[in-house]
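Only one protein chain is missing; all other protein chains are in place.
And now, chain A:
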Amino acid sequence: MTSLKLYPAKPDKVYFFGTCLIDMFYPEAGLDAIRLLEREGIEVLFPDDQTCCGQPAYTSGYHDETRAVAEAQLDLFPEPWPIIVPSGSCGGMMRTHYPPLFAGTSREEQARQVAERIFELTEFLVHVCHVRLADKGDAQRVAMHTSCSARREMGLADTGPALLDQLESVTLVEQARAAECCGFGGTFAVRHPEVSAAMVEDKTQAIEAAGAEHFVTSDCGCLMNIAGRFEHQKRPVRGEHIASYLWRRTS
């Protein structure tokens, strides 16, 4: 069960953990997230030595390797600032799984303290920054895919849609079975490719059937999966990380 989270007042500074997928495949989304935070008057600290939260190895069962990688991240956030993660999946890993991963080790307390300071980006923008967005874009019908980790592990089904709701010219459409997994699941997509494909096919069909011209998500795993399927099928719907979408329409 997700524990009740008490949101702090808006801080002067935050740490930003960009995630490995964003670093390598969607860097603009990371930069846009930083810009959104900076616009709220927050100084964003980006620890240069960050690499990966460890989740791919964790869900594959390689917990010794995960612990080594996670341990290397723990020292990156020495000050008590919140740690913003533009991904429900990596955020969920760090918030939910770090403490048990280090249980009984000398890092236990540090892991717990880091976990408590983890905030997913949309969560932080809504609940801590109380952000107000002024839409400058054209009318568009958009679907939001909230990742399963954001929705279930972090309990954040509403924060992405709440941000999109603030965009005046955007119509947020809801696809059928919006809460259903897109089929990514990290190594699941590789270990069970056909099942994963059936899931993403249904997801793309649902997004199209809802009349969406565009979709956004707060997780780059889902983005890679859903957008990759649309593109493979030569469908016109395109997707992007919610940070990029918000920044593009409000800057």
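FYI, contacts are C-beta pairs under 8 Å (C-beta built on N, C-alpha and C of every residue); 3 or more make two chains touch, one makes a residue touch a chain; residues count from 1.
Just so it is clear, contacts and distances are computed from a predicted model.
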{"item": "Per UniProt, the name of the complex member that is left out, chosen from \"L-lactate dehydrogenase complex protein LldF\", \"Cell division protein FtsL\", \"Hydantoinase/oxoprolinase family protein\" or \"Tripartite tricarboxylate transporter permease\"", "value": "\"L-lactate dehydrogenase complex protein LldF\""}
{"item": "Candidates A:68, A:139 or A:209 - the one touching the absent chain", "value": "A:68"}
{"item": "Full-complex contact with the absent chain, from A:22, A:118, A:170 or A:207", "value": "A:22"}
{"item": "Chain not shown: contacting residue from A:159, A:175, A:196 or A:218", "value": "A:196"}
{"item": "Hidden partner chain, touching residue among A:84, A:115, A:128 or A:181", "value": "A:181"}
{"item": "Residue numbers in chain A that touch the chain omitted from display", "value": "1, 18, 20, 22-28, 30-31, 34, 38, 46, 48-52, 54, 56-65, 68-69, 71-72, 148-149, 151-153, 179-181, 183-201, 224-225, 228-229, 231-232"}
